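Shown here: the complex without one of its protein chains, the others still in place.
Let's turn to subunit A:
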Amino acid sequence: MSRLAEEFLIAAAQKSADLTHRATIKRNVDSYDTAVAKGKLRFADWEAARTYAARVKGEAVSNLAPLLEEFERKIVARGGHVYWAETADDARQYICDVARKNNVKTVVKSKSMVTEEIHLLPALEKLGIKVWETDLGELIVQLRNEPPYHIVTPAMHLTREQIRDLFQQKLPDDMNGESHQELVAAARRFLRRAFFAAEMGISGANFLVADAGMVAISTNEGNGRLTTSLPRVHVVVTGIEKVIPRLEDLGVLWPVLATSGTGQPITTYSTLIGGPRAEGEVDGPEEFHVVLLDNGRTEVLADEEQQELLRCIRCGACLNKCPVYRSVGGHAFNTTYPGPIGSALTPIVNGMKDWGHLSYACSLCTACDSVCPVKIKLSGHLLENRRKYVSEGDAKTSEKVGFSVFRWATAGPRRFALLGWFGRKITRAALAIGMSPHALGPLASWTKYRAMPDVPKDSFRALWEKNDGNF
């Protein structure tokens, strides 16, 4: 087992046993479920909306090259710069160069998982540049020196009391009470100074619209608007898979994203930005850069089976629905993108040997498939990853042997009966001589938190025949 797999199991076990954590997540997710159920009622046909969204994103994934070129052409025509970054290092280097050339001292950043992916903040801070997260949830986890817990709700794991204590310690001058309203007001006071002082704003993108040549950014707080309006330089960092063909597609994608993300009809600020301040405009940045990031995305694209993962619009619905995510939390995964989408993508992009274990952080309940607004069959991808992990990765010999025996036994009823008979004999004998169930292979994990039931003498088939089907 790899070190990362062991760490995952330890972190997952700890978090699963943390009842305060479970209660916090349950409260958040229950509230989310209620909002989303209500939000879906606003559609005449939610399934038709999913089909539409899946087709738009599927069309885009199949035509990435011409769409990205069209997007680039329009941005450049408006005076913007487009940089194609092959790796996280390339992207970091470019953004650091832009910051250095503009003598940037302070950066405000709107929420972006891609900046987490490329570890941008440490690189800028190494240059002596102060970066402030401006999404409230992101600011909270930044002040705690933690990565985001969730791709939409970064501080989902924290209670108001924990946030109050944090602000009292880190933002004492801006604190004026401890209600939800007063905590938000404290962050507003604190960040307002940052917005007006910053020379550079960094944002992600929810969509890149090819025919309009504009970047679409959705935020409820308006931090995205301020980040992209006030500083002299605006840099967008985004994955190449975010491109969509037409502006009109947002007529469905914006409501679908908002409904799946938070249950809203549409995000409060649904914004399109096409370049720096245009002639005749009173404000806006003087420089505008878009960094188009590959960083393994073309590897996902090259895999014909799994390229549909690039349809993901990062709404977080699969995380909220996943029973494993709801138990072990976002940090146990130790990845930029946690939950089902992260477990499917990370091993392909970062290596099956180190990350293949995440494909097993799944009960195959398929809840993620049913909620994905772009109809990605996540459970199928997790199974596909498991297959690759066994053939290419670090699967244990005992697991390989175990599944070979299981495959042999399930190929015929006699073999299956024989395996059952043998299993019952061995287990009963082992327990009779006082062996602990913890020592018995697959029973070890199961009996860690549960009592071992009595092992019957007879098989289910024998009991069925004996009782004539009556139990």
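Keep this in mind: a contact is a pair of C-beta atoms (placed from the backbone, for glycine too) under 8 Å apart; a residue touches a chain by one contact, two chains touch by 3 or more; residues count from 1.
Here, contacts and distances are computed from a predicted model.
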Options "Carbon-phosphorus lyase complex subunit PhnJ", "2-oxoglutarate oxidoreductase", "Nitrogenase component 1" or "LUD domain-containing protein": UniProt name of the undisplayed chain: "LUD domain-containing protein"
Residue in contact with the excluded chain [from A:Ala17, A:Ala37 or A:Ala302]: A:Ala302
Identified contact with the non-displayed chain, of A:Asp173, A:Glu281, A:Asp454 or A:Asp468: A:Glu281
Chain not shown: contacting residue from A:Ser229, A:Asn350 or A:Thr427: A:Ser229
Touching residue (missing chain; options A:Ile118, A:Ile140 or A:Ala409): A:Ile140
Where the unshown chain meets subunit A, residue by residue: 24, 27-28, 31-32, 42-45, 48-49, 52-53, 55-56, 58-59, 61-65, 68-69, 78, 81-86, 90, 93-94, 97-98, 101, 134-137, 140, 153-155, 158-160, 163, 180-181, 183-185, 187-188, 191-192, 195-196, 211-214, 220-223, 225-226, 228-230, 240, 245, 247-252, 254-255, 262, 265-278, 281-284, 288, 292, 294, 298, 301-302, 304, 307-308
